[in-house]
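Shown here: the complex without one of its protein chains, the others still in place.
The chains carry the letters A and B, assigned in the order they are written, with residues numbered from 1 in each.
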Amino acid sequence: MSTPGETAGETVESAREMLPDNSFLIQYPHVSRVVRSLFLTAFVAFGIGAFMGVLQALHRTGIARIVESADYYTFLTLHGVLLAIVFTIFFLAGVFTWANTRSLDRPPVSKRFTWFWVVTMSAGTAMAGIAMLAGLLPSIDISADVLFTFYAPLQAHPIFYIGLAVFVIGTWLAGIDWFRQFLAWRREHPDERIPLQSFMVLTTMIMWFIATLGVAVEVVVFLIPWSLGIMPAPNPLLTRTLFWFFGHPIVYFWLMPAYLLWYTVLPKIAGGRLFSDPLARVVFVLFLLLSTPVGIHHQYLDPGIAEGFKFIAMTNTMFLLLPSLLTAFTVVASIEHGARQRGGTGYFGWLKALPWRDPAFTGMALAGLMFAAGGFSGMVNAGMNINYLVHNTLWVPGHFHLTVGTAVALSFMAGAYWLVPRITGRKLYSRPIGLFQVVLWFVGMVFMSAAMHRGGLAGIPRRTAEPQYPQVAFETVAGSVGSLRLQLAFGGVLLFVSALLFLMNVGLTAMNNKPARGLDSALPPALSGPEQSPTVLDNLKLWALIAVVLVILAYSLPLYSIVQGAGLYPAGQEASPAVIAPLLEVIA
Amino acid sequence: MSRLSPASLLIVGAFMVPLFIELPVVLSFVGVNLPMEVSLGMGVVAFAMVLVWSEVSEKPEAADA
Partner (left out) sequence: MTATEAEAEADSAVVGDDVYTDGTLVRDPDIEESLSQDEYDPKGTLALLLVYFLILALMWTYMYFVEFLGNGATVVG
């Protein structure tokens, strides 16, 4: 894997010596290299995944069907896995490596160990990627058209599941690396509060360790032996439940690095200071506690899980709104502080004093705005009664394109505009293109997501290559189905153009021979510092223990009743081999 | 001299998109049937008016030029 910084021209090399001593690249050249290589993988996956996305937007609306409808599901799987797993997690691994090193002010303990987890994650990604891409070649008997939600009875080639397992192990090793880094710091600073960014990294990783137990059991115990033909088909409901045990907290695994950027980087860009360090810590503790015991809210329509268990999951989910609303307050108050320091006045007039020309600021601000809208559609998804209206409709992709597709992805792109110059020492290629790109993403997503939400309310299904049925007329609230399709496709094209502009801008930055300036890596201290919060907030063992107890309370009885109901391997379960022919029969 | 910079126009235009996309839905709840195409067309006209205003209006302080 080549790293952009290795091809540095003389201009940058000589300028690098003139960078301030406290710039991240000068202090930690090796860590910068690790972050660059993680970002490179993330952006390659982003490019391929975005291309799959625009193909789907054009295909399902009937505007342009470039691929066979049977191949739609291969593209859908690639889109979901490459964007929701590879792009997000490689990028957040880069952000976490940067943030943990910066805030603890020390590099990871072992260079070799750091590269070991980078290689492990990359190898797992390559294996899963090969399995998915091979589905496009009928001559190769490998496919993994199981969508991002990889549970039985849809079956993928074993190499897909093994790749996923290797990838998850890589993320565990990464978490161990960040914990070792923290413990080394703790030995030298026994009585200090954990620096905020490191605190965010560690709480997120504890949440991830707990959450991935579900997918590890699903993949290693059931799916791999089944796909190898050693064991019979597992109970689909059990694999679904284990998947969603991991499938909801992964949502917060995407979101918490975006929150890290919003809490620590955004106030600096806005010219202000974080409003409250204790509130930020409370938010991350709440996510650690509540992210996992809610997964059953994805299964409101699954028969075989009692309504009472679903009700508990719904209650926990509603509690999860609390940390996001706390975030809305803290982050907005922090950027308002910046605006007031820059001379902003009035109840709304301060908004004009914000640095809207800066793509890093505007991208994150628009991402936060869309997240506020996604919060509403999320409440609809989470409510048991109204979920029935939108379950498995286009509403759901409409919702998560606001959350992971914008709140997370747009924050990552905006964060990249700020972070890439800091890890390469190169000047951002074009700030105006960057600004245009983040605004284009916002506009494209408004078109696409609004059309998806409305289509979902009208009953248009998700995950369907050709959702056009002569015998059914979808009734929309406003506008015709035809105009919704056009909006969806138009938005998808805008998003793809925006993604290309982003990749071009970042790629040219990586090759830019002009040195970056003003790379001070210090972040301003919070207005209300950690000394104003109780030290129990930093007791990670306690919060991890409570999180485990909550998971046991929420999941032990449902899992017990699922296994009691149909057993681990119910008789008569057939695999649905993910090959092209049966899908063609269904469509024909 | 334009009142709004290209960047400001971009941001203002971006915030108008969701308003005019949601307008027909909001109106449908009060019984008004506004076609989506008309709403988006109104958005384009409104943005054109912002453009014209930005070109012809006077700056509050001449020093800003």
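Operating definition for what follows: contacts are C-beta pairs under 8 Å (C-beta built on N, C-alpha and C of every residue); 3 or more make two chains touch, one makes a residue touch a chain.
Worth saying up front: this structure is predicted, and the values here are computed from it rather than measured.
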* Structure fact -> Missing chain -> touching shown chains A
* Structure fact -> Given A:I66, A:I140, A:I386 or A:L553, the residue that touches the chain left out of view is A:I386
* To do: Just name the one of A:D71, A:D145, A:E218 or A:D358 that touches the chain not displayed here.
  => A:D358
* **Options A:V109, A:A216 or A:A333, residue touching the unrepresented chain** => A:A333
* **Positions on chain A contacted by the hidden chain, ascending** => 15, 18-19, 268-269, 271-272, 275, 301, 307, 328-329, 332-333, 336-337, 339-344, 346-348, 350-351, 355, 357-360, 372, 376, 380, 385-386, 388-389, 417-418, 421-422, 427-428, 431, 434, 457, 477, 515-519, 527-528
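Methods note: only the chains that are shown with their structure count from here on.
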* **Whole-Å gap between the CA centroids of chain A and chain B** => 33
* **Touching residues (chain side chain A, partner chain B) in the complex** => 356-357, 362, 366, 432, 435-436, 439, 442-443, 446-447, 450, 454, 477-480, 483, 487
* Using the touch rule from the top, collect the residues of chain B that touch chain A in their complex. => 5-8, 10-11, 14, 17-18, 21-22, 24-25, 27-28, 33-37
